[in-house]
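Read through the structure below, which is laid out as structure tokens, and then see the notes.
Of the protein chains in this complex, all but one are displayed in their positions.
Let's look at subunit A:
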Amino acid sequence: MHPSVAPAPPSPAAAAPPVVEVVDLHRRYGDFAAVRGVSFDVRPGEVFALLGVNGAGKTSALEVLEGLAPASGGTVRVLGADPRRERAAVRPHLGVLLQTSGLPGDLTVAETVRTWAGTLTTPRPVDEALAQVDLTGRADVRVRSLSGGERRRLDLALALLGRPRVLVLDEPTTGLDPESRRTVWGLVRGLVDDGAAVVLTTHHLEEAEELADRIAVMRAGRIVLAGTREEIAETQPATIRFTLAPGDPQPPVPSGVEVVGAGPRVEWHTRALQPALAQLLAWAAAYGVVLRGLQARAASLEQAFLAVADTDTDTE
């Protein structure tokens, strides 16, 4: 069995109704079920991150949200409308950054943005769009000559160009250098502060921790964990580590603590970190024992992710 958590309660900041609603989404390619019953919703001013290893079904789920592919089952609503059948109503408010996408190489950066702006209802000014992604100095360079990171930022500028209320970002910072990545994070935060709803996929845990209000971990087409960063981390036990000197007595093991390994280096796993630590410290004080290298840590998002995301996929 894999751990599973009920969908998280809405984050307190967001009382507005959700602008993205996904209910029991399924997507099949022939015999292969890429998405098998995914549900989540996202409110204005909220960032929702889908985490998962490659092939977990993240992009397949997003393509339905973007209106690029039909669902095999379930419903997806963006701003209350079907993103595929009511595309004309949804698109003016939807910004999309695909995981990989192409732009004609022989147009300049500015021409590319101007062309895209010409197709939009409420485009930002071209200068503003270029400044947003630090491409002002590259305005007259042909797209063909841009570096990978610059192309990605141009792509993002196009996704943001229509002042979207809902933004879908498929691995927005893959291939970006750390500085560009921070620029992108800043941009996303700015949009969210202005009330946009963001759905993003990533396999950088740092990115999810940095940006997301709520996180869902996908594996083999299903959401196997969902909640806030803290809620997800709490699904894994906290860790207490210390080393005893030769001849020290062994401390009594508090209830609910699992002892890992043996010998002078002690590692305890527990879901009740505070009482376990209190007992340990009281014991150490009473017996005059020095706990060398004492560490007590709540589980990290990474630990929780690794515990569920990469285990063998089930074979239904």
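Keep this in mind: contacts are C-beta pairs under 8 Å (C-beta built on N, C-alpha and C of every residue); 3 or more make two chains touch, one makes a residue touch a chain; residues count from 1.
By definition in this document, contacts and distances are computed from a predicted model.
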| item | value |
| --- | --- |
| Chain left out of the displayed complex - its UniProt protein name, from "ABC-2 type transport system permease protein", "Phosphate-selective porin O and P", "peptidoglycan glycosyltransferase" or "4Fe-4S dicluster domain-containing protein" | "ABC-2 type transport system permease protein" |
| From A:Phe48, A:Trp116, A:Phe242 or A:Trp268, residue that would touch the chain that is not displayed | A:Trp116 |
| Contact footprint on subunit A, counting only the chain that is left out | 17, 19, 66, 68, 79-81, 87-93, 96, 98, 100-104, 106-107, 111-112, 114-122, 155, 158-159, 162 |
